[in-house]
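Of the protein chains in this complex, all but one are displayed in their positions.
Let's turn to chain A:
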Amino acid sequence: MRVVLAEDLFLLRDGLVRLLEAHDFEIAAAVESGPELARALAELEPDVAVVDVRLPPTHTDEGLQCALDARRERPGLPVLVLSQHVEQLYARELLADGSGGVGYLLKDRVFDAEQFVDAVRRVAQGGTAMDPQVIQQLLARRSGDDRPLARLTPRELEVLELMAQGRTNAAIAARLVVTERAIAKHTANIFAKLGLEVSDDDNRRVLAVLAYLDHGR
């Protein structure tokens, strides 16, 4: 799988290259600035891009803008955005086009190499990988009052959280150490309680959950 990597800090870039190469990814390009990233995305057509939000020359949200531009050019281009902080605003912008294949993670998540690599793969395959912090913010915001979310059991909330991060039922089952059938039952309950249409498509599932959390009343 070919990866374009954009990160301006040498140490982190180097670490990411080594980490990804160790997990059988091919690094098509490892760049350190916005314009370089734009060029690499346009010319190299990678399978997935791993991008830092803040890049030179402006040191603002150059990386995010590049990623959004590239996705406008090539809808569905898988992009995993890394950041020193997570902001719902950015998560929404990434998810806005609804075509999936996006991820938005705190840089710290690379500490857990397995999960990080799993997230990159998931994004490359058109799934999503939302940082647990984003999801927790959303859940905290929505569970404070008498909205349908309040009717979920703690276990169902846990499942919802993992589901919103972009995990499959199998992955959730493995994570919570229960059977996949139990998870399927939980998800069915969650969808029923939230009034969401049942769908087998992982990507649509996350989008539906996020849309609900974001706008549902």
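Everything below uses one rule, namely that a contact is a pair of C-beta atoms (placed from the backbone, for glycine too) under 8 Å apart; a residue touches a chain by one contact, two chains touch by 3 or more; residues count from 1.
Convention: contacts and distances are computed from a predicted model.
Enquirer: Missing chain's UniProt protein name, "proton-translocating NAD(P)(+) transhydrogenase", "CoA transferase subunit A", "YCII-related domain-containing protein" or "histidine kinase"?
Expert: Checked against "proton-translocating NAD(P)(+) transhydrogenase", "CoA transferase subunit A", "YCII-related domain-containing protein" or "histidine kinase": the hidden chain maps to "histidine kinase".
Enquirer: Please identify which residue in A:36, A:69, A:87 or A:118 touches the non-displayed chain.
Expert: The one listed residue touching the chain not shown is A:87.
Enquirer: Which one touches the absent chain: A:21, A:43, A:73 or A:108?
Expert: With A:21, A:43, A:73 or A:108 as choices, the missing chain is touched by A:108.
Enquirer: Can you list, in ascending order, the chain A residues touching the missing chain?
Expert: Output for chain A: 53-54, 60-61, 83-85, 87-89, 108, 111, 137, 140-141, 144-145.
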